[in-house]
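For this depiction, one protein chain was excluded, whereas all remaining protein chains were kept in their positions.
Coming up: chain A.
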Amino acid sequence: MREITYLEAVREAMSQEMRKNEDVYILGEDIGVYGGAFGVTRGMIEEFGPERVRNTPISEAAIAGAAVGSALTGMRPILELQFSDFITIAMDQLVNQAAKLRYMFGGKGKVPMVVRTPAGSGTGAAAQHSQSLEAWMAHIPGLKVVQPSTAYDAKGLLKAAIDDDNPVIFYEHKLLYKTKSHVPEEQYSIPLGKADIKREGKDVTIVATAIMVHKALEAAKELEKEGIDVEIVDPRTLVPLDEETIVESVKKTGRVVVVHEAVKRGGYGGEIASVIAESEAFDYLDAPIKRLGGLPVPIPYNPNLEKAAVPQVPDIIKAVKETVQFK
C-alpha cells in the first residue's frame, strides 16, 4: 500500500468528501492560495474554488460562529482554526453555542461541523502557539474530541468526523504532519470512540495520545531490550472514550502509565486514570496508576526548555520502569 503523510491524509479526507458532498465546505484563515499555515489545504482552492474553500478574515469568533450557524441550517462546514491556541477566541461559539444548541432546543436541530486545528509544542513558536488544550473541549458535553496520531488514523477519523452530526474538534499535532504511514486511497471511516492498540504487550500498558503514541513506541523499543513488554493503547478519540479497550488492557498487564503532552494538572490523563480506577481493572492493578504530562508552565521558546516542558522518551522509560518495578 502507498505511504502518505499525515498532512496529505487530512487533505485527502477533506477533498474526497468534498467531491461527493456539496454541503461540505472549508473555511479558515489563509487556506486559499497560501494553502493554510501548515500547507494542509494546498491545492484545494484550485480544485474547489473560493466558494467552497473560503478564505476568511482574521475573525475567529465570527468564523467559528458562522460555521455553527451554517451547520445548523444544512451545511457541513470544516473550520480550519490556524492554531489550536486561537480556540480561546472562538470559545463562545463552540462551547456555548455549538455544543448546546441541540440539547437546549429539546433535541431539535443539529450542528454537523468539524474544527480542525493544529496543536502542540516542538516548533519553537512559544507560549501562545504551542498549547495542548484538548481537555477543555473534552469537558464540554455536546462536543466530540479527536486526536489522531498517524496518517492512517487521521484520514479515517476525519471522514467519521465529517459524517458525524455533532460538532467535532479534531486536533492535528504539528510535529506529526510530516510523518508517514500506509493509507488506502479509497475513503474509509474509523468510528469515533474506538481505541487502537498500537503495540501489543503483556507487562505494562501505556495509554498515550497524539505525538505521545510515537514517543511511547520509541520507549517501548528501548524497554524491550530490557525485557519489558509494553502494550500501547491509543484512544484516538477522547470523546467518546473507548473505556473498554483501556480497561481490558490494564486488566491484562496490571500496570499502567498514562501520557499526554498537555499540562498534567487538569489534563485528560486524569480522566483516563479515573476511568481505570473506577473500573474492574482496579482490582488487577499491581502498581499505582502513573500519569505523565506537561509541566505546569507556558511553553517556553528556548529549545532545551521547550523539550523539558513536555514528556520525552526518557521520561516515559523512567515512568514505565518505576511502574514495573513497583512491589
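Observations
As a convention for this text, a contact is a pair of C-beta atoms (placed from the backbone, for glycine too) under 8 Å apart; a residue touches a chain by one contact, two chains touch by 3 or more; residues count from 1.
In the analysis below, contacts and distances are computed from a predicted model.
Think of the chain that is not pictured: of "ABC-2 type transport system permease protein", "DNA repair protein RecO", "1,2-phenylacetyl-CoA epoxidase subunit PaaC" or "Pyruvate dehydrogenase E1 component subunit alpha", UniProt labels it "Pyruvate dehydrogenase E1 component subunit alpha".
Within the full complex, the residue among A:Asn96, A:Ser274, A:Asn302 or A:Gln325 touching the omitted chain is A:Asn302. For chain A, the list of residues touching the undisplayed chain reads 29-30, 32-34, 37, 55-62, 85-86, 89, 123-129, 295-298, 300-305, 308-309.
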